[in-house]
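Just passing along the structure, written as structure tokens.
Omission of a single protein chain aside, the complex is shown with its protein chains in their original locations.
Chain IDs A, B and C follow the sequence of writing; residue 1 opens each chain.
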Amino acid sequence: MNWTFFHKLGSPKWFYDISGKWLPWLQVSSLVLILVALAWGLAFTPPDYLQGNSYRIIFIHVPASFLAQSIYMMMATAAAVTLIWRIKLADMALKVMAPVGASFCILSLVTGAIWGQPTWGTWWVWDARLTSMLILLFLYIGIIALRGAIHTTEAAAKACAILSLVGVVNIPIIKFSVDWWNTLHQGATLKLTEKPSMAPEMLWPLLLAILGFYLFFTMVMVLRLRIEIISRERKTRWVKELVS
Amino acid sequence: MLNVVQLSCERDDRLLFSNLSFQLGSGEILQIEGRNGAGKTSLLRIIAGFSSSLSGDIFWNDQPLSAVYADFRLDCFFLGHKPGLKLDLTPLENLVWRARLANTIINREVLLAALDRVQLAGYEDIPCSHLSAGQLRRVAFAGLIASPARLWILDEPFTAIDIEGVSWLERLFDEHTHQGGMVLVTSHQPLNDRQGKLRKLNVEHFGEERSVDGERGQDVQG
Amino acid sequence: MYFDSWSGFLVMEGHGLYVWSAYTMALAVIAYNLIAPFMARRRILAQLAAQVRRQERLVQRKVIVNEVTTSRGDNNENRSANPENTQLKHRPGRQEEGSESVERSAQ
Partner (left out) sequence: MVRGGKMSRVDQPSMRGFSACLALIRRDLTLTFRSPGQAINPMAFFLMVATLFPLGIAPDREVLSELAAGIIWIGALLAVLLSLDSLFKSDQDDGALDQLLMSPHPLPLLVLAKVFSHWLTSGFCLTLMAPLLAIMLHLPSEAFSPLMMTLLLGTPVLSLAGAIGAALTVKVQRGGVLLTLLSLPLYIPVLIFATGAVSAAMQNMPYTGHILWLSVFLILGICLAPLAIAGALRVINE
């Protein structure tokens, strides 16, 4: 099995050139998809028989929650790659993904709270998923804070990698214990994000929105990764030519 | 026998030194020179096995260090900038826990004899917080004498040591190399070479020769 | 279009406030994720440009210093053993900063 592809993938310069070609496509497709999906969800789908129009928030809340969780999983894989194969690009990805993941985590929390108001009349509901999302936000902030606190790049890279691996081991435990805690204390309230049997005309815009958000995330990550590459490889000749 | 081949280390994207090689046979002293920040301490810490982010390889008794790190550490004594002693404990207690950690069986007499050699005979049961910096260093040297390790890795051992302390330490090096030991030391003072076993290595010679060009930045180790 | 009028679309039978606030929040997050990279890019490019300029200034200052020392060096040959070039050993490759490069580029 030749590993050249894998190692080539690891070199920042190669990634910089390839991503240069992908970027315009990503930008156009993600923004178009998001606009179409949200317009469709907002204006053209009929309201939900139970929750009325407030359910339209689902087209942001669900993609944001999915994204927040899957970004953390991606960070854990990048962390494993950094620790095992010591590929610098993986650490750059880890460093770059954290703020994006945190922003989507906040978006999911806020939209969940806003959605809770018309449905239950209170802004914050200690629902199992919202609480797990809140703890996930703590994990994100922990990684961003640790990255800021350690100044030598190598030590910071490996420390954040270890922290995100410890975090990813902890996520199922947290989810399990929060769900268990939730059922213990509350009766069977309507689970906020449990999708009521989705009528097809609601399901399609949701899937489109999820795809749009994921493409948007890839685009943002490629943008940030290219900048991180320039900053980290500033001593190499190809960056010096690029900059001057 | 320590053998370092083509060692290079990058710290914060700054190339400290590259393809640095040397051998250290038994009975030899190697003094590492270089201006501050040239990477002397980093070199010592890499050889002692603290750092793993390096390219190039280190052999101990012609086996790769990563395979025999336990045997290497049994046979190596590392003294960093700080003496590594707990200030609330007495010198004797400090020497006991350090010996236990280094897996050496040491009884009281051996430790007392070592403390006596460093002129700290009466101080064995006074908390280290009452000792001066020089005396603390001498307690660390007592640990050095009492340890069976053949390879000594000492980082700036002469700081806070007075003149006759320096000559005492040089006599200690000679005695150690005479018994087949090896000494790897960094210091700014030139060591006088009484038995012709002293070699010097200047880290700056292996410093940043050329700006890191494109290909170099591509290799996986980074 | 499900809603019959624009105002109906805005009010959304009373839930408009929540839906629109959620969507503005989404817009804010998307805007943050778009703008932050460009700000970072500008900051880093400015940093790199400054570094390159500092490099050139360093080189120019060395060139000026060399002319002064070589002109002064001709008329007082005997006082040439200043501390820098006592250890005039051969240095592999050029040394970026530090005083050695002064005497090195003077050779």
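Note that a contact is a pair of C-beta atoms (placed from the backbone, for glycine too) under 8 Å apart; a residue touches a chain by one contact, two chains touch by 3 or more.
Remember, predicted model here, so these are calculated numbers, not experimental data.
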Shown chains touched by the chain that is not drawn here: A, B
Contact with the hidden chain (one of A:73, A:166 or A:203): A:166
Which of A:178, A:209 or A:223 contacts the chain that the document leaves out: A:178
In chain B, positions touching the absent partner: 45, 48-53, 63, 67-71, 73-74, 76, 78, 80-89, 93, 96-98, 100-103, 105, 127
Footprint left on chain A by the chain that the document does not show: 135, 138-139, 141-142, 145-146, 149-150, 152, 154-155, 158-159, 162-163, 165-167, 169-170, 173-174, 176-178, 180-181, 184
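Throughout what follows, only the chains that are shown with their structure count from here on.
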Gap in Å, rounded to a whole number, between the CA centres of chain C and chain B: 38
Residues of chain A touching at least two other chains: 234
Residue ranges of chain B in contact with chain A within the complex: 11-13, 53, 211-214, 216-222
Residues of chain A that touch chain C when the two form their complex: 34, 38, 42-47, 52-54, 56-57, 60-61, 64, 99-100, 103-104, 106-107, 110-111, 114-115, 117-118, 216, 220, 223-224, 227, 230-231, 234, 239-240, 243-244
Residues on chain C engaged by chain A in the complex (per definition of touch): 1-3, 9, 12-16, 18-19, 21-23, 25-26, 29-30, 32-34, 36-38, 40-41, 44-45, 47-49, 51-52
